[in-house]
Each structure stands twice: as structure tokens, then as C-alpha cells.
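As you look at this complex, bear in mind that one protein chain is not there, while each of the others sits in place.
Up next is chain A:
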Amino acid sequence: MFALRRWWDRYGIQITLTSLAVGTALLIRQTQGGVLLETYQWLTRPFQSKPNPQAQVANAQMLELQQRLIELESKNQRLEELLGFVQVKKGKGITAPVIGRSADHWWQQLSLGRGRRDGVEKESVVLSPGGVVGRVTAVTAHTSRVLLLSDPTSRVGVTISRSRTMGSMRGNSGNRGILEFYEKNPDVRRGDVVTSSALSGRFPSGLPIGRIESVDTTKSPAPEAIVELSAPVSYLEWAVIYPKSPEVAEPLAPASGSAPSPVPSPNVLDESSPSTP
């Protein structure tokens, strides 16, 4: 007993402090750093910029409009063949300042200065002038963490606007993505506009993502292309968060009253002939 007591007198403080430190760190890790992010948001508030869309991003905005136009033209052509098309409603966006970048070198993330209090939810879609930025992976009261499209773990189903060729894109650091096609001989060339497809579960369809930089048709097992993402992530100062409401997530559905299938409305965007008249 005495030996134990002496041992405790000698090492007690060290053990207590060590377990306190490890315990606190674990707790913060379990809560995904909510406290830290909130402190960060509070400290950086004086330095956060006000949304200033005109000055810096005029060029990016023009690019976005151009891409949207191509996308809409192409889509319109398809839709003219179909009847009973329902207009997709887009919810009201939340404008949020970018307050931080990723806290290590392997993850491509952003921190935004709006959180749960402002109506941001997990899996919300984040857009900027130029196109899709990413999706929200963690939310605290006043901040939210965004996983960028350029992160290797984020995958998104995409369509080539001109030819409606489909594929899936994964991030490749910087502002590039690698597009894997489903077909052996995709109709794609340099400069083609890439948008999110109706098969993408995480993003609403038709959002501008980027343009094709180069195509490698010899790649096995599937042809690949490198996509230059159009959102100017490296100098982004603010972004718009769209909460993932059903009407945003629901892609273009024909109004024939058919039940929503897990693979949404392939008859609208697929190359195959429509199954509904």
C-alpha cells in the first residue's frame, strides 16, 4: 500500500496530465474538431471578406454562363422530344465566406463561415461562380467543412454536354479531375463541357463542373480524360451553399407519374430511346 502510494506520488501528476491530454485530443477528434473550427471562425471573423462577386470572378462567371448555355441547348434539344417535362426548382442558396483551407496536405477541403445556425446541412452542395466546388461533410454551429471535387475521394457522375456521353469523375488534386468513361469509344474531344449527370446521387444534374483538357482513349480498362475544374478554388473567397432539399436533389423527372427509381429518369438523359411515350 505504501509502495503504491509512493509510486502514485511520483508518477501521479504525469499520468493524470498525460491521460488528460490524450483524452481531450480524442474527444476533439470524435467531435470532428467542432470547438476548434468555431474558435477559428470567431478569430478570423474580422478578416473575412464580404462577398464581392463582380470584381474578381467576372471571367469565371462568364465561363459558367457559357457552359450553362451549352448544357441547356443540348438538354433542350433532347427534351423537345419528350412531353411532360417538369421544371427543376432550385432552393435559395446561402452565401458563405471561405475562412480556411485544408489543415493537411492530403485532403482537399475548405472551411466556410456559415453553419447549422444558418441552415446548412451535411451533404449540402457548394457552388461558386464557375461551377461546383464540392459538398459539405461536417457542420458546426457557425462553420461547415467542404470536401472539394478535386479530392481523390470525391466521385461524381458526369455527362459530356455536347454528346451526352456519361462517365464518373474523381478528383486529382489541384484543380484537375480524372474522368472515366463507361463506354469503350466515348464521343469526346478537348474543350468539351462537363456537367454533373442525372446518375449522380450527390449532386443535382446539369451543374457545370469543368471542361475536358485532354483525352486518353488507350487507357485500360476504360478510356480516361483529364478535366479542368471550372470553379476557381485556389482563389475562392466566397461560395454558395444549396441545402440538399428533395427538389434540388431530384433530377429532371418525366411527369408521367412513374414512381421514382433508384436510378433517376434514365429515359431523359440516356442515349437509348425513351421508354415512356
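The definition used in the following text is that contacts are C-beta pairs under 8 Å (C-beta built on N, C-alpha and C of every residue); 3 or more make two chains touch, one makes a residue touch a chain; residues count from 1.
By our rule, contacts and distances are computed from a predicted model.
> Under which of the names "Rod shape-determining protein MreD", "Beta-ketoacyl synthase chain length factor", "Adenylyl-sulfate kinase" or "Probable membrane transporter protein" is the non-displayed chain listed in UniProt?
"Rod shape-determining protein MreD"
> Looking at the whole complex, which of A:26, A:65 or A:141 touches the chain that is not displayed?
From the options A:26, A:65 or A:141, the contact with the absent chain belongs to A:26.
> Of A:67, A:109, A:124 or A:230, which one is in contact with the hidden chain?
Answer from the full complex: A:109 touches the omitted chain.
> Give me the chain A residues in contact with the hidden chain, please.
Per the touch rule, chain A residues meeting the hidden chain are 17-18, 21-22, 24-26, 28-29, 31-33, 36-37, 39-40, 43-44, 99-107, 109, 111, 137, 152-153, 172-174, 234.
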